[in-house]
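All protein chains but one are shown in place.
Up next is subunit A:
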Amino acid sequence: MRRTLTVVVAWVAAVVLTGCGTTASEPPAQKSLILATTTSTQDSGLLDELLPAFTRDSGWQVKTLAVGSGQAIELGRRGEADVLLVHSPAAETEFVAEGTAGARRLVMHNDFVLVGPKEDPADIKNANAAEALKKIAAAEAVFVSRGDESGTHAKEKGLWPKAGVTPGGSWYQSTGQGMGETLRVASEKAGYTLSDRATYLAQRGTLSLEVLSEGDPGLLNVYHVIEMTKKAGDLVQPDGAKAFADWIVAPPAQRLIGEFGRAKFGQPLFTPDAGKDESTLGQ
C-alpha cells in the first residue's frame, strides 16, 4: 500500500518536474506582437510564407489569430491585437474613424468567386454577381453563407441587395465557420457559396465545386493592414504594429505575396498593391 502511494507520488512529481523542466528550457522571452487576421490568409497558407520572413527580418515573433474580419476588428478595438490584416473595407473605414487605430494601408487584393456544383442547377455560369444571386434565389438552390461577420460575409451581405433579394428560407444556410469549412459544407450539399479565390484554389483538390461566376468588379477582395495605437489599450505595442505594417508594404514582402501560389497553382493567389490608389484596382 505504501508502495502504491510512492508510485503515485513519484508519477505526479515526475509530471510536474517534466512540466517545469520544459518551461525552464524555453528560449528567453522575445518581443512578440499579436496579429489579428482573416481565416483566408491562414487557410490559403500565405501567412506560413510571410511570417517566418518577417520574424527573421525584424526580430518580432508574431502571434496570429486567424478569425473573421469582424472579430479581428473587434480585437483591435479592445486593444487585444497590435496590428490587423483584414478585408472588410466598409467596416474598416468606420473603425478607423473611431480614432483608436493608426495608419491603414493597402496591402494586396484578390477577388471573390461564386462557386457551385458542376451541374449548376441555378444556371449561373457566366452571369454577373447580382444576376447569379437572383437566379440562385429564384431556383431556391442551396446557398451556403459564412454567417460569421467575416469580410467574405460582409461582401456577400452587400451583394444580395444588388440582386434585389432578401435571402432566407431553407435554401439559405449559414455555417458560422471559416472559409475552408464553409467550402466543404457547400461541396457536400452541392450548394453555392461565395469564396475568396485564394482559399478556393488552395483547397480545390478536395472539393467538388467549380468557379461559376467571376470577374465582376463588385467582387474585388481588398486587404489592408491597420496599425493599432495606445488609444485602444495600454498594452498595445505601436512599435510592433509599425514594424509589421512597414514590412508588409515594403518591396521584399510584396514580392513574396506576388509569388505566393504561383508554383503550386500556376497562378498567384494575391496581387500585391502597396502604394497603389485603391480606386484603380481591378482595372
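Simple rule for what comes next: contacts are C-beta pairs under 8 Å (C-beta built on N, C-alpha and C of every residue); 3 or more make two chains touch, one makes a residue touch a chain; residues count from 1.
Simple rule for what comes next: contacts and distances are computed from a predicted model.
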item: Name under which UniProt lists the unshown chain, selected from "Succinate dehydrogenase flavoprotein subunit", "ABC transporter permease subunit", "Cytochrome bd menaquinol oxidase subunit II" or "Phosphatidate cytidylyltransferase"; value: "ABC transporter permease subunit"
item: Candidate in contact with the missing chain, chosen from A:E49, A:E131 or A:E181; value: A:E181
item: Chain not shown: contacting residue from A:G147, A:G176, A:G218 or A:G233; value: A:G233
item: On subunit A, residues whose C-beta touches the chain left out of the figure; value: 1-5, 7-8, 11-12, 15-16, 18-19, 22-23, 34, 39, 42-43, 45, 48, 61, 63-66, 78-80, 177-178, 180-181, 184, 202-203, 205-207, 233-236
